[in-house]
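Complex shown without one protein chain; remaining protein chains in place.
The chains carry the letters A, B and C, assigned in the order they are written, with residues numbered from 1 in each.
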Amino acid sequence: MIIVVSPEATPQDIDRIVARVHESGRQTHLSTGSERTIIGVIGPDIPELQDMFESVPHVESVHRVTKPYKLVSREFRPNDTVIDVGHGVSVGGNEIAVMAGPCSIEDEEHIIATAFAVKAADANILRGGAFKPRSSPYAFRGLGEEGLTYLATAGKLTGMPVITELMSVRHLDAVAEKADIIQIGARNMQNFILLDEVGKLRKPVMVKRAPSGQIEEWLLAAEYILAQGNPNVILCERGIRTFETAYRNTFDINAIPLAKSLSHLPVVADPSHGTGKWKLVAPIAAAAVAAGADGLMIEVHPNPDHALSDGAQSLTYASFEQMMRMVTGIAAAVERTLPGVGAPAAAR
Amino acid sequence: MIIVVSPEATPQDIDRIVARVHESGRQTHLSTGSERTIIGVIGPDIPELQDMFESVPHVESVHRVTKPYKLVSREFRPNDTVIDVGHGVSVGGNEIAVMAGPCSIEDEEHIIATAFAVKAADANILRGGAFKPRSSPYAFRGLGEEGLTYLATAGKLTGMPVITELMSVRHLDAVAEKADIIQIGARNMQNFILLDEVGKLRKPVMVKRAPSGQIEEWLLAAEYILAQGNPNVILCERGIRTFETAYRNTFDINAIPLAKSLSHLPVVADPSHGTGKWKLVAPIAAAAVAAGADGLMIEVHPNPDHALSDGAQSLTYASFEQMMRMVTGIAAAVERTLPGVGAPAAAR
Amino acid sequence: MIIVVSPEATPQDIDRIVARVHESGRQTHLSTGSERTIIGVIGPDIPELQDMFESVPHVESVHRVTKPYKLVSREFRPNDTVIDVGHGVSVGGNEIAVMAGPCSIEDEEHIIATAFAVKAADANILRGGAFKPRSSPYAFRGLGEEGLTYLATAGKLTGMPVITELMSVRHLDAVAEKADIIQIGARNMQNFILLDEVGKLRKPVMVKRAPSGQIEEWLLAAEYILAQGNPNVILCERGIRTFETAYRNTFDINAIPLAKSLSHLPVVADPSHGTGKWKLVAPIAAAAVAAGADGLMIEVHPNPDHALSDGAQSLTYASFEQMMRMVTGIAAAVERTLPGVGAPAAAR
Partner (left out) sequence: MIIVVSPEATPQDIDRIVARVHESGRQTHLSTGSERTIIGVIGPDIPELQDMFESVPHVESVHRVTKPYKLVSREFRPNDTVIDVGHGVSVGGNEIAVMAGPCSIEDEEHIIATAFAVKAADANILRGGAFKPRSSPYAFRGLGEEGLTYLATAGKLTGMPVITELMSVRHLDAVAEKADIIQIGARNMQNFILLDEVGKLRKPVMVKRAPSGQIEEWLLAAEYILAQGNPNVILCERGIRTFETAYRNTFDINAIPLAKSLSHLPVVADPSHGTGKWKLVAPIAAAAVAAGADGLMIEVHPNPDHALSDGAQSLTYASFEQMMRMVTGIAAAVERTLPGVGAPAAAR
């Protein structure tokens, strides 16, 4: 951290600033230039220290120089993390993971049928929501634990690992038992108690970026989990909130290559939430893969106009298949593969 | 809700749309204009229905006409809600509530001293954080239950009701036991499980607006609590996240009169978080009262440059007193009073 | 400016960075700490230099320490600038300027009638648009030069200085001839050629903040004008664009006290555009004055539901009068006055 001293400060004022830094347990390095005195603060740049030093009299500004996260950073671990999510599927390697399925699990038959359909189109992870965060208390909020059971059944029948959202510490055991990957939803990116708890597990966790979450905050949310000992974290970009009203969210494509350069963790793209419009899902899925995404999360519904949630952004079976064909070519262009591709024709 | 049919739709297509609406349990009213056919959908405008109808073929657009919340709305309850928060203090009446105290409770002596100081300057509710949401896992996260005890002691000694944040259902009992008002922090505005739980209590709850929360979502968060049976909800505007980097948050002054026109619930302003800079706190507090706020929440610390959190936005005792003097005049201009003002001098 | 060198840089790399800075004509001050080497760059912090140095190999980050503007800053001129706008009216002094009138000048009678009405309610500057920026090419775009003539007539008849928008260098002479204050609209805040041109005049210029203009960019826009020799610049906050869709713009109340602390220029508030809803205009006008605004700009129309533009945010004569009464009390509370107030009744 660098503290810039106000030009009007006397030597005594500067001494007081330095003393304040020492009091916080840090060493200093003083540099007296012709225009400004600068105090280098030695040690990791914790945001709370920045805030503290900014309120010391005669401090003009405080600049953070090092990153506030450690375990998630590329510096800490230069190689890509590859996460085994079960059933022989990995996230973060050369093969792009494809998570597909309905927004909400609506009944047992529905999730099983969808699971077989997305698997036939080469998805390799099944998604489905049992606990649904909804802005209105009067909306359908998911089937809860019953839904988890249906999802697990569908996963078993198709041989796919399953991912589902954990909304509260209250459902921790139930979700951890049935899910292969635990999803922390965008609204819970900074539910720190929940992050602590999934950090105590060893099960893979996917952290969605909050609609107003800065990249740094997103990586710090992942850091919470790694700091508790769970290294199996996947990041997921799902669109941010901006002034543009033409789509539900603005998919932040810049976040894909930036997060991958700052962190060793795999980065998945969710173009369904990132656009809110099914017609935009395929081109944004293709864009995300071109930009380096390690996976896709896609909402698929047999009958989007009857979906209990997020119908407007769900693909039909046919449009999902079409998307997969488009993305396969893009993946090849960036020397990646999609599930099912490359395997001998006979095996399919 | 109004469904606008695409111009190319045939009468059969329109029939199918109408059938889809009926299937969802709603009645329709068909209006065939010279340019467009419009289908009125009768009944409350639930956002999920809008989403569902948007994915029906040949639907051009779906417009919500009525508000998605009910219990929190002015239509439902035309008169201002006044909430008794204990110790003879109300929020929502003619007197403007002043919640003041440190960001975090640092030790017993610290919170007691601050409590007496803010009371001397006419604050009437004591704030203090025991569980602190922090973007970094390495930052000070509050004293936890120990902090709650100190806060309760300080409240008792000064005769002030106390408000503190509840971060997780896990701490529900502990917080509900010690706090007079339970605060739902900005990051938890859409932690729906937590909203449900505080809805089952009868204790006053203050819901902070999320940094990217739209007014409608904020009111829906309050609706969650009222829908569970707890009518004692206070809204709190604390700044939103925008492109401007000159302050931590952008205090949304428009939200004060708008929320008060849409809802009967009291609206409190938090200029400390709404600016992140102590020099802006007094003018924004004055502005909020001028715009109709029913209360203020202010961070005060004996020694801001030693605060364990949020020092840069905390007032000293002296600057808090100065702010109170400034705000008193503003309150009078809008025919409101501040605590302590108007009482006979002898009583103070 | 401070350049932080990457930890992996060799002494030769550092020499190359220093050489690059010297090549740009600046001196350096080198500080070798235990963790990082820091290069202080002496002289004003021009953003383009920051950008240039950020692209030099082995530079980790570049931090600006001083402000990029000079003439508009409080450091340059500690006392408030008071601008004489003619007809005995000043902006920036103790009296709060009140600019009122229709969005667009619709015909001669309309602007004259409105001028007398707002003057009767104690406005002291007349506003009216002759050249109107409209997002659609098919909308009413103002009466042009004819409108300017009507506005000047209305100003003369009522004895009020007039303010109107200049949209293009093409209309410079016509507008400069008829207007007492030239308004640079929000969409033109970074029309640098236009800023240069009004900088060559000595006529007062009011610069509206762009909907996505940062405070620093707004002050730099004003700096363009002062740099050309025109010191008579007024700043105007009129709302920024955010994710909130409940109002046309989000009035940024923080900008008022911050701009006034960073700059000596007067700051005016436009709650009509800052909200887009007439019901919010009075409370936001009151808030702006409470926060320290030096003036108000208010849209008033005899018949808002017949206004050719911005009817939804225009006050009627009666609601404008009511707003003035409300604001008068607020002004008194912050030891300011409104026009007409304090003058002997006979003189009115």
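By definition in this document, contacts are C-beta pairs under 8 Å (C-beta built on N, C-alpha and C of every residue); 3 or more make two chains touch, one makes a residue touch a chain.
Source: prediction; values computed, not measured.
Undergrad: From the listed residues C:Glu106, C:Asp180, C:Glu237 or C:Asp310, report the one that touches the chain absent from this view.
TA: C:Asp310
Undergrad: Touch as defined at the start, partner being the missing chain; which of A:Cys103, A:Val207 or A:Ala286 qualifies?
TA: Final answer for the missing-chain contact: A:Ala286.
Undergrad: Over the whole complex, note the residues of chain C touching the chain we left out.
TA: These residues of chain C touch the chain that is not shown: 20, 44, 46-48, 51-57, 68-69, 133-141, 167-170, 187-188, 190-196, 210-212, 216-217, 220, 223-224, 227, 241, 278, 304-312, 314.
Undergrad: Which residues does chain B use to touch the chain missing from this display?
TA: Chain B touches the chain not shown through residues 2, 4, 27, 29, 31, 33-36, 38, 40, 42, 60-61, 63, 65, 212, 241-243, 245.
Undergrad: Using the document's contact rule, name the residues of chain A that touch the chain not shown here.
TA: Contacting residues on chain A, toward the hidden partner: 212, 214-216, 240, 242-247, 250-258, 261, 274-275, 277, 279-280, 283-284, 286-292, 326, 329-330, 332-334.
Here, only the chains that are shown with their structure count from here on.
Undergrad: Please compute the C-alpha centroid of chain A, do the same for chain C, then give the distance between them in whole Å.
TA: Chain centroid spacing, chain A to chain C, equals 40 Å.
Undergrad: Approximately how many whole Å separate the CA-defined centres of chain B and chain C?
TA: 31
Undergrad: Could you check chain B for residues that touch two or more other chains and list them?
TA: Expected reply: 212, 216.
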